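Just one protein chain is left out here, and the rest sit where they should.
Which chain is which? They are A, B and C, in the order written, and residues in each are numbered from 1.
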Amino acid sequence: MAPRTKKLINQPATILSDMLEGFAAAYPDIVRLTDTGLIVRAQPKATGKVGLVIGNGSGHEPAMIGLVGQGLFDVNIPGEIFAAPGPGRILEGIKAADRGAGVLVCVSHHAGDLMNAEMALELCGMEGIEAVEMVVLYDDISSAPKGREAERRGTAGLFFTWKMLGAFAETDATLAQCKAMAEKIRDNTRTLSVAITPGTNPVSGAVMFQLPDDEIEVGMGVHGEIGQGRQKLVSADQTIDIMLPPVLEDLPFRAGDEVLVFLNNSGSMTQMELFILYRRVAQRLQEAGIQVYKTYIGPYATTQEMAGFALSLCRVDDELKTLWDAPAIGANVRIVQP
Amino acid sequence: MAPRTKKLINQPATILSDMLEGFAAAYPDIVRLTDTGLIVRAQPKATGKVGLVIGNGSGHEPAMIGLVGQGLFDVNIPGEIFAAPGPGRILEGIKAADRGAGVLVCVSHHAGDLMNAEMALELCGMEGIEAVEMVVLYDDISSAPKGREAERRGTAGLFFTWKMLGAFAETDATLAQCKAMAEKIRDNTRTLSVAITPGTNPVSGAVMFQLPDDEIEVGMGVHGEIGQGRQKLVSADQTIDIMLPPVLEDLPFRAGDEVLVFLNNSGSMTQMELFILYRRVAQRLQEAGIQVYKTYIGPYATTQEMAGFALSLCRVDDELKTLWDAPAIGANVRIVQP
Amino acid sequence: MTITTQDLRGMITAISATISVNISMLNTLDSQLGDGDHGTTISAGFAAAAEQIAAADSPFDVLRLTGMTLMNRMGGSSGALFGTLFVQAAMSVKEAETVSLKQFAALWQAGGDGVMKRGKAAPGDKTMVDALSPAVTALHQAAEKGETVEQALQAAAAAAEQGAKNTAEMTARYGRAQYVGERAIGHVDAGAQSVALMFSAMYNYWKGK
Partner (left out) sequence: MTITTQDLRGMITAISATISVNISMLNTLDSQLGDGDHGTTISAGFAAAAEQIAAADSPFDVLRLTGMTLMNRMGGSSGALFGTLFVQAAMSVKEAETVSLKQFAALWQAGGDGVMKRGKAAPGDKTMVDALSPAVTALHQAAEKGETVEQALQAAAAAAEQGAKNTAEMTARYGRAQYVGERAIGHVDAGAQSVALMFSAMYNYWKGK
């Protein structure tokens, strides 16, 4: 059949399997594709360490296939495009990640991800698998007001949790400690996104939302969910001046705090633009007396070729700084210190 | 002034300085921005090693600012958008890269880059700086026929040279050996690109070329230079079936060869598509009896938000394999083995 | 008159056939409020379920296998919810060899309760619940009145269809449709329409047998 969008795919029905086969073929040192469509580490971590698992809709690459590897996830269960995998597949993922010290099922807060993970845990209960915990993560300040944090969506800022939790789960941390660490990172993270131009759904070929040539959408979700509202397209500096204050106020981040900063490329932002944007972030944080410990700029959770970015901050203490600096070697996300 | 394209910049005139300031602020561990607008390593390499320098037009990020660092370049001289820097600035870059063992000026073959580098070397001659050599690199099989390789343009495949030459220049290799190594890698590399949708020039706001909804351009250059000709948009597998044979025939790559494979994201290709494309590359190479040593998939030389990719192969021997596997830690390009 | 295992298999097969000819209609509905994939997704789910149940030999087996297949094949929220619908329905006929109309009403009641518990949506929230809930009520009423299975299914199908239609007047609090706010008004919810198609397919199966 003719491709329905100007994308280089074979056919909508095989996007997931074609992608996973190509991905696994490209990175045999790092990942392996199982018969049941799981992405697992090429070298499983040592026994006696907590396994980290996540299931998610595909179409957001590198999330999450690119985040399986040393210092990151043990197993990813990729679902169809923008649809979380079902509970049976999550259960398989849990089993594959078990190294004898229990498994933490990580959930980026979206209805489908949560429901399927809940059902997978019910299946664990029925099968007598006990050392399994679930942690639900969220960071998007535009998706629910302060005071109702647990209703918020999981977006780009979860990258902080995956990176640092991944490092923590390489230590002798227990399952309960891992869960507490994930919550600690989550509770110190806040994110706000902006979209400039839409992406297209690779299955249906539909443009995911409409945006006039001179407008931006603040608070856009990772599937093109409408956010807080439209604003006029302004300069890079003015865009940061719109986005940073609500992020800072929400936690709040205060003078004297040390933070990690992440600019997530939603798809087709140029690095040029991201560096121009980061310049203003650095200026404003310095003015506010907030110190940047490390910066990460790049794609993590993309929305196909949507142009836009997320600004995410995580407040860190010495423990988190050490975890951030530990090596992480996923196929598409490699964090190593010089 | 109002932005002239839907990009998050401040104004066309300050794109370069805004970008460089933000970039340097984001990666203080890896790079430093000098008063004269050079990007240099935060930690200069030890004295007695050959310095590697490159100047180039900006707008292709991560190329080349993102490739300054350990195991990569010592100095990058970023020019204005799509315009090589002048000879005076290249001369400054040469001086900044000198660690007492000479400097190799690398040129990605484009008229402006070559002329300005030639003039910089003339300036070196006038100033009595002697230990400077120039090497001109090219890889794009669509830009001149076989037999006239030296007329070809430098495109995405130069990534192989930068990576492995960078590793080589961390050893005690001499200037002459470094130049010979660059030529060796160049002479084993072949590349072909395809564009799907155009990017916009961030200075003029102009769309860089026009392409009907159902066509692709094979042989597109990194500034939107028209290639071999238009073809109908076909599936991912068929696209590889069009692109791979001429690449293989040109060197030629033969059964029994070992190769590095690189898929360069020209800007807004999704990783999903690149993995789907890579699947077919791996299949076809296996059929041809050509063994893949390592694969790299990601952006190196982008053309703003152009959608498209380059397929590049480099034939390697044991020496090159060791150089590929050495750690490279640039701001936006980190190659480390698990 | 009771509903046999074979009838339940026939109904799932009929649902699969009906949904498969309505894929683009359901996708179009979903594209107004969501991401436009509901028809593709649910059709793939029921097609797989119809295959899986070929050898199922009890009402419990047919319903549970259908539910598990929908869950794992569809994924996402709708896989979880349509899957839960059938899995919970199965749980209420665990030991039964055949299903009376009263039991039939009760099993959809159990399934619907499972959906509401899993997804939190209540009637009026512009979801599949708005078609399911009136259909269950219609089945209960028919059972109490002593109507035939065919009459009951006809009433349930009509009630589900009306329930789906009514979603056009609502704004959504759950699912992707919650993000379109007031713009949702005027559009029928895709999941509710699927439920209506399910009951209509079951009625047609029964009428035609």
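Everything below uses one rule, namely that contacts are C-beta pairs under 8 Å (C-beta built on N, C-alpha and C of every residue); 3 or more make two chains touch, one makes a residue touch a chain.
Computed from a predicted model, the values in this text were never measured in an experiment.
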Note = Contact partners of the omitted chain among those displayed are B
Ask   = Any idea which of B:83, B:180 or B:288 touches the chain not displayed?
value = B:83
Ask   = Which residue, B:170, B:225 or B:305, contacts the hidden chain when the whole complex is considered?
value = B:225
Note = Cross-chain touch to the chain not pictured, restricted to B:108, B:188 or B:201, is B:201
Absent-chain interface as seen on subunit B, which is shown = 57, 79-89, 111-112, 115-116, 118-119, 201, 203-204, 206, 208, 221, 223-226
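Everything below uses one rule, namely that only the chains that are shown with their structure count from here on.
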Request  = Could you draw the chains as nodes, link the ones that touch, and say if you get a line, ring, star, complete or other?
outcome  = line
Remark   = Centre-most chain by CA centroid is A
Task = For subunit A and subunit C, let me know how many angstrom lie between their CA-based centres, rounded off.
result = 33
Query = When the centre of a chain is set as the mean of its C-alpha atoms, what distance in Å lies between subunit B and subunit C?
reply = 55
